[in-house]
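One protein chain is absent from this view; the other protein chains keep their places.
A and B are the chain letters, set down in written order, and residue numbers restart from 1 in every chain.
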Amino acid sequence: MKDAGRVPADLVDNGFYGQDIISVSQFDRDKLDYIYRVAHEMRVLVERFGSADLLQGKILANLFYEPSTRTSSSFMAAMLRLGGQIIPINNVQYSSVTKGESLPDTVRTLESYADIIVLRHPEVGSAATAAHYASKPVINAGDGVGEHPTQALLDQFTILEELGRVDDLKIVMVGDLRYGRTVHSLTKLLVNYGVEFAFVSPEILRMPDDVLDVVRQSGHAYTELDDVHNVIGDADVLYVTRVQKERFTDLAQYDRVRDHYIIDEELMALAKPEMCVMHPLPRVNEISYAVDDDPRAAYFRQMRNGMYIRMALLASVLGKA
Amino acid sequence: MKDAGRVPADLVDNGFYGQDIISVSQFDRDKLDYIYRVAHEMRVLVERFGSADLLQGKILANLFYEPSTRTSSSFMAAMLRLGGQIIPINNVQYSSVTKGESLPDTVRTLESYADIIVLRHPEVGSAATAAHYASKPVINAGDGVGEHPTQALLDQFTILEELGRVDDLKIVMVGDLRYGRTVHSLTKLLVNYGVEFAFVSPEILRMPDDVLDVVRQSGHAYTELDDVHNVIGDADVLYVTRVQKERFTDLAQYDRVRDHYIIDEELMALAKPEMCVMHPLPRVNEISYAVDDDPRAAYFRQMRNGMYIRMALLASVLGKA
Partner (left out) sequence: MKDAGRVPADLVDNGFYGQDIISVSQFDRDKLDYIYRVAHEMRVLVERFGSADLLQGKILANLFYEPSTRTSSSFMAAMLRLGGQIIPINNVQYSSVTKGESLPDTVRTLESYADIIVLRHPEVGSAATAAHYASKPVINAGDGVGEHPTQALLDQFTILEELGRVDDLKIVMVGDLRYGRTVHSLTKLLVNYGVEFAFVSPEILRMPDDVLDVVRQSGHAYTELDDVHNVIGDADVLYVTRVQKERFTDLAQYDRVRDHYIIDEELMALAKPEMCVMHPLPRVNEISYAVDDDPRAAYFRQMRNGMYIRMALLASVLGKA
């Protein structure tokens, strides 16, 4: 076994070693608590030392079938800060894949070079397929409209880091709740905790029934609203996503509702002094730039938490030789 | 001289130090035996320790003028597992090269940053040109329809690792033997050993005369066949390449012969219990997926051997300070 450096000994028996990370449904409350504890330790480690050597000699194949600067860079930084190395594989569309190679063959090739594969792929289920064929661990970095589990984990971890707890919070999700993958996954994680939901969106962009079913079946209260102004005063967490003009067939309708979903200083003046504003980024104009300097604006810290969560996962999956 | 770590002392006087690797014609039997011995030691090293620090502080410029996920990733992994670092340079077509810069100028620029250059380029002879102008070592990672020496080395090394020897084997090459660069190079390497060849292809995709000349002049027996079923029972090595529909002007002819070159479980039932199936990948349908679980299916181990061969070459070329 390799020297585990400055990382806690309980990595060894964490239940993650050698596992794939494909879906948020893999995580029960114990596993969430574990990963968030390790992620917090990663934060302390980075803030004190910058990096560690836990994964020295390990190689991550960062396989991105579609571009995602944010997620790709975050995984690369996570691996490098743990002392590991990366093989960046972008623009695969121009590559052997275009000659007709199947995903299983690509994955089996890459695992012959690397110790772990991070996969971003436009097709739902691709990460599970890759994991099925691979004998090395696979981490899902987004499979189309399917899952993006590390995003959901970093979102929930941000709530914990910002507010010190996840229980007894009012979670307000705003914007496009129908097509937004991040709000679906985060909601499914949050039902492990004692939260209350408010879903704020235009009628045509309501939270889908299958997600609402999860909320109901887990016995959580929720409300559905049209305007964020009606709930902002109660929010502990305000999770913002963009309402895209393209979703509307009736543009007059879009013009009527658009301002209900813009977060600006005026709205923030109505919010509690201790709460946090989150956004998966990229944003366009749904959060005013003036809000960036508000101490409650957590979205850039949220990005940084993404690195800590990915460090925690990489360390937990690869941490034992 | 840098500390050579866990690598054998004979690296110092191996005849490769500071050399370019451009063509299989550079390798006589002694040099092949040497590289295969080091590659095997690299395999042991990776299986035991994951990586080494032999090339710590060295930088490889991985210069790919055309995409090749497999070869590119394999060289990157090889360098990283030896403790070196990489500068990945892909999509050069969009870069300073499009402003009209010559290959010699690009190579002379990159060697001012890096310690070794791996070059993939679509033009025959480009690697030799680059090596001529560079004062640092250049490794040819494929120059169009020219050579791809590390592929040929990894192919032969795979035979050695799978069967324990290269002599006294029946090598059956199947598929497109006319345009397949890999089968040409491998054949030229194999004539250094005591093998017998069977070349199985459609009439229009026969092995070219210049390759057959090499076989004849070196005194090796060979046969040419139309159907792999007629020879599978004798094969020690079955090297498969794809018969592309596009090669046929008469599609009726393609439909008549296509099944002669498909490797499936039925065919494998006719093969010896100790033999190996190889393929340079990517494959489409010329080897059935059901064959992947057959212990004789060596093509994914073959990929991994590519990393060991490239580690052996990098270590031998750069291993002495």
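Note that contacts are C-beta pairs under 8 Å (C-beta built on N, C-alpha and C of every residue); 3 or more make two chains touch, one makes a residue touch a chain.
For clarity, every value in this text was computed on a predicted model and none was experimentally measured.
From the options B:Gly57, B:Pro122, B:Pro208 or B:Gly233, the residue with contact to the unseen chain in the full assembly is B:Gly57. When the missing chain is restored to the complex, the residue among A:Met76, A:Leu169, A:Ile232 or A:Met268 that touches it is A:Met76.
Only one of A:Ala252, A:Ala269 or A:Val284 touches the absent chain when the whole complex is considered: A:Val284.
Of the candidate positions B:Pro67, B:Pro88, B:Pro202 or B:Gly306, contact with the hidden chain is made by B:Pro88. Residues touching the missing chain, restricted to subunit B, are 2, 56-59, 61, 85, 87-92, 94-97, 99-101, 104-106, 108-110, 112-115, 321 (touch as defined at the top). Mapped onto subunit A, contacts with the missing chain fall at residues 49-51, 67-70, 73-74, 76-77, 80-81, 88, 90-91, 281-284, 289, 300-301, 303-304, 306-307.
Here is the rule we go by: only the chains that are shown with their structure count from here on.
Centre-to-centre, using mean CA coordinates, subunit A is 40 Å away from subunit B.
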